[in-house]
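See structure below.
With one protein chain removed, the remaining protein chains of the complex are shown where they sit.
When the chains are written out, they are named A and B in that same order, and each has its own residue count from 1.
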Amino acid sequence: MSENETKNPRLSIKAAFLDEITADIPALNYDRDDWDAEFAEMKKAGIEHAVMIRSGFGKFISYPSKVLMKKCGCFEPPEDLPAMFLELAEKHGLKFWFGTYFSGNDWLEESYDVNRESDLMNEVNDEFYERVGKHSSAFGGWYFSQEISTSVSHRVLDCYCKMGEHCQELTPGLPRLISPGFPAHKTKSPYQMSVKEFTEDWDGIFGKISKAVDIVAFQDGHCLLNELEDYLGSAAALAEKHDLKLWTNLESFDRDVEGAFPPIRWEKLYYKMKIAEKVGVNEAITFDFAHFFSPLNGNVAAGNLLKKYLKYKNR
Amino acid sequence: MSENETKNPRLSIKAAFLDEITADIPALNYDRDDWDAEFAEMKKAGIEHAVMIRSGFGKFISYPSKVLMKKCGCFEPPEDLPAMFLELAEKHGLKFWFGTYFSGNDWLEESYDVNRESDLMNEVNDEFYERVGKHSSAFGGWYFSQEISTSVSHRVLDCYCKMGEHCQELTPGLPRLISPGFPAHKTKSPYQMSVKEFTEDWDGIFGKISKAVDIVAFQDGHCLLNELEDYLGSAAALAEKHDLKLWTNLESFDRDVEGAFPPIRWEKLYYKMKIAEKVGVNEAITFDFAHFFSPLNGNVAAGNLLKKYLKYKNR
Partner (left out) sequence: MSENETKNPRLSIKAAFLDEITADIPALNYDRDDWDAEFAEMKKAGIEHAVMIRSGFGKFISYPSKVLMKKCGCFEPPEDLPAMFLELAEKHGLKFWFGTYFSGNDWLEESYDVNRESDLMNEVNDEFYERVGKHSSAFGGWYFSQEISTSVSHRVLDCYCKMGEHCQELTPGLPRLISPGFPAHKTKSPYQMSVKEFTEDWDGIFGKISKAVDIVAFQDGHCLLNELEDYLGSAAALAEKHDLKLWTNLESFDRDVEGAFPPIRWEKLYYKMKIAEKVGVNEAITFDFAHFFSPLNGNVAAGNLLKKYLKYKNR
């Protein structure tokens, strides 16, 4: 992993998740002014795409969705995040990507109803599009929020296909993104696979979904650092074979600190960037900017991470 | 939970716990100057009552109590928090409430000696009152610090009765507060109850303690949001029946983030306020201000929560 091993183009963080609505990361309780400043920081850091990680999770939703309040008894929220994010994206020259609703239902259960779930997510997608998406030049893509790591989650693959087709009809040409995990040591899933098994499994998966999604960004934190080159390299080859675009989800939080998600130690981010460059991946999305990279959140480790990243990128 | 469902008066946070001495929340290591600024912030936010959550926990105590150092071998602390809090309360026009000592003994065990525990707590109450309480116009109430959720904790009910009577004699008219939890999903207690069971159980409890306490403030974070209306509504009806005052303990920390207690996501606080308003509860105490609401502690999510709360309250 020394400097001269890298002959490929530099990795650049082009996209960042907006962590709404989530469960395991503490809320920042940002107001419009705070998000405005945050979008300005993202822009300054070279980020072009702001991807809302999901539009709702269970009863909690990111805007007063008539569909979700009526069909799922969701709580009526005091804010309208997609509308606000779209406006800020427009103001700062970013693209906003809409993340699909997550019901919380377990897709490993036979009771998981692919048609019902897909239809619901598509209805929410439609609602978002009609309300605000189609009125904004900043609307830039769809993010399918289910995070899978193997074909054991085959019901999700069916959802991807149904949503992918629907979104393509709704907004021809607008990219569709997923962000799976590697089925490796640090995954919380019981399903772990060797790189060889992973390659076979995802060959099949990509075959199935290659018309339904455009970009795949594997989370880079589920495997050990010395496994990343093999997993990511295999993913890169598979993506090329199936004519998919591969980003890396360059996670900016540390998975190794028990009981917390702090900004990642710079060295680890650096190693992950070098590995991505080595296997020819040069575009990244990060989870996420506001908590782990931004100088605005009061955590000095986050702002410091950004400083080090920018120094490295502009070296 | 939409705007027009609410016909009742707005909920207002009238009281806040002072988190001393605690175990599970990180210390802020505030000095007198810091607390001075903190009391000013509380006053500005409309808070009238500062309630010390307990005067001691095991060997750790909040002032050099001769009673506790002699009888329990408690450590002699370097500070005298009740005296300082009383002075600051006086300065800023708040009332200070004294929280009873918590021995740490398990009241579910038969070995828990109600008389010994009650006598000890009352002796500490007396000591506080003689040293500083009776000399200050800011002394405003007693908080009985044992947190129960069902009548399984019947030994605590006996303590409440003994302390309630004692405090009433010592300071006639001064209010006595408890803050139980709902026996619901998120409680750490093994004893969970449906709303129906809760209602029966607390009808009995209120019958037993209605002369010993004046105000009851259930912690609103032990049940799911969509259960809160039923639990809190039932509590409100019971309080009215037994002529008790009902506050809600509007918890400002998030119970859903594993391994940490961050400031709560604004939306959740908002929903809990709307529910309290809906069932006719319009006064709240919060746990706590300094960690989860204050702009002074370095956690941006806390100051942001206060901004959003004030904006909502003054809308």
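Here are a few things to note about the model shown:
Just so it is clear, a residue touches a chain if its C-beta (ideal position, glycine included) is under 8 Å from a C-beta of that chain, and two chains touch if they have at least 3 such contacts.
On a predicted model such as this, the values are computed, not experimentally measured, just so you know.
Touch with the chain that is not drawn comes from one residue among B:R10, B:K44, B:K59 or B:K241, which is B:K59.
In the complete complex, the hidden chain is touched by one of A:Y112, A:Y191 or A:Y312, namely A:Y312.
Within chain B, the residues in touch with the undisplayed chain are 23-31, 34, 59-60, 73, 75-79, 258-260, 296-298.
Although one chain is not displayed, its contacts with chain A can still be listed: residues 1-2, 225-226, 254, 256-260, 262-267, 270-271, 298-301, 304-305, 307-308, 312.
Note that in this section only the chains that are shown with their structure count from here on.
In terms of their C-alpha centroids, the spacing between chain A and chain B amounts to 41 Å.
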